[in-house]
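Taken from a larger complex, these chains appear in their original positions, while the remainder are omitted.
Note that the chains take the letters A and B in the order they are written out, and that residue 1 is the start of every chain.
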Amino acid sequence: MSIDLQWKVANLNARYVAAIDDNKLEEWPDFFVANGSYRVTTAENFERGLPLALIYATSRAMLRDRVRSLRDANVYEAQRYRHLIGPALIGGQEGGEVRAQTSFMVARIMHTGETTIFATGRYHDRILLDAPETGEAFVEKLVILDSRLIDTLLAIPL
Amino acid sequence: MSVATRSRHWPAEGLTRVPYWVYSDAEIYEEEQGRIFTGATWSYLCLEAELPGPNTYRRANLGTMPIVVTRDGDGNLHAFENRCAHRGSLLVLKDSGEARDITCVYHNWSYDLCGNLTGVAFRRGLGGKGGMPPECRPETYGPRKLRLATLCGLVFGTLSAETPPIEEYLGPDIHSRIRRVMRAPVKLLGSYSQSLPSNWKLYMENVKDSYHASLLHTFFTTFRLNRLSQKGAIVVSESGGHHASYSLAADSGGREYEQAGMRSAREGFGLEEPKLLEWVDELGDGIGLQILSVFPTFVLQQTRNSLAVRHLVPQGLERTELAWTCFGFASDDEAMTERRLRQANLIGPAGYISMEDGAAPGFVQRGVASAPDLLSVVEMGGASVASEDNRVTEAAVRGFWKAYRGYMGF
């Protein structure tokens, strides 16, 4: 397993979570290929083979729609996330794509300063390597939450 | 038990005013468990589909009381308190599972799926020593059993002998509005929960509040998914406790919101990917949105092709769990399932048009925390608690308080 590949995958997720934590949501869709898929589900649904997701997007366009809704339409209190991610476990490679699994922990910090562990789980990623501009991009990002319980609401993506 | 109700008095204005102490008085919260949740009400427990086969069980709640719902070997449903007759341990720890009988982990007392105590470990002692006196009848301390009513695949339970039959409890209008949605065998799509930072009643008011929807949920309005100007109506049950609110998907195209300069009316805001909203009128009546509630804590929702039941589990005076279960029908083809999943983007904790409902009740909880003796003004649509063919009204909210006061004796 090449350390270079390890690094590419780790760096993609590192840039991905930094964009979210730095409130650069407009950059978020660009971490995906045009017809990339992004879903947030629970470990419970995932393990039972139930397809329901909390967020279900099958294109970069749908991600842009969500960003615009979060910016212009939805009402939620000022808050930020702090993602911490673990080392990536690299899976199979084929057709210029690689599979990877990464653990994450997300703290949510409200404008009041209140800080809580908002979400934990793992990313199941399918990543296109050496994509034209972006270098690496998500073909599929499946966010599997360990918990079935979301505090108040899930506005900012995970 | 009735300290609270004795020391508190409802304002003279009646149903058009709600005193804010009702959301923050610990004694009232305690009393609701006895008067409402274990009183003469039907509480939603689960879907029949969640007990797929014989010899299955799952956990549920009656307010704060832990409940076990089972399906026995003959396929009959039962429900009882999740409390052991012996020293009170939870009987069932897993959320759901398969079992022919239930054994308490603490001292291995065992129960059948009806909740009857069937075995007491070493009841007769060991080697002629110890054990339980023959006259002791622990059976009489067994978990309390619920009466059940199943309606179109929904399982309701009650502890009280006074609770009327479910059809009578709901009334014909609500009943038919439930049948409208629950029209075929259900296919589970999944579930999740939200932890709400508010008293359970604030979420129920939100659900029954047909006035807020198009104003709080900008997404709703902007995409004309739901405007008060769309044809619709609100149904309130005789009791006041139950309601249904619905509207046609088709929109008048009116510009009332824009003219009124509503925060919620944004211009030139179109979806880059409109298929999110592409729907099929599967119920054939053109209704794109129906929200229905059953007192005290059940909600049935149709948002286009996205279907869900929700129910509340009080977790304390200012904390409530909102559990969502989304479903389709066994007859759904792949395209319809895909459609329901896609439109599930509209609902749940991350839903374009429901995320605000997770937060708004908390905004009220905090807004009134230091104003227990002040009153809310619930007077849109006057003082009526009747069904109306428009939704610029808080009739269903008043209906909730009508029922609530009846049970609580305020």
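The criterion applied here is as follows: contacts are C-beta pairs under 8 Å (C-beta built on N, C-alpha and C of every residue); 3 or more make two chains touch, one makes a residue touch a chain.
Source: prediction; values computed, not measured.
The full set of protein chains in this structure file adds up to A x3, B x3.
By definition in this document, only the chains that are shown with their structure count from here on.
Measuring from the averaged C-alpha position of chain A to that of chain B gives a distance of 31 Å.
Here chain A touches chain B in the complex through residues 40-42, 44-45, 48, 50-59, 61-62, 64-66, 68-69, 72-77, 148-155, going by the rule given at the top.
Note for the complex: chain B touches chain A at residues 188-197, 216, 218-219, 222, 266, 269, 271-273, 276, 321, 326, 337, 341-342, 344-345, 348-350, 352, 355-356, 358-360, 362.
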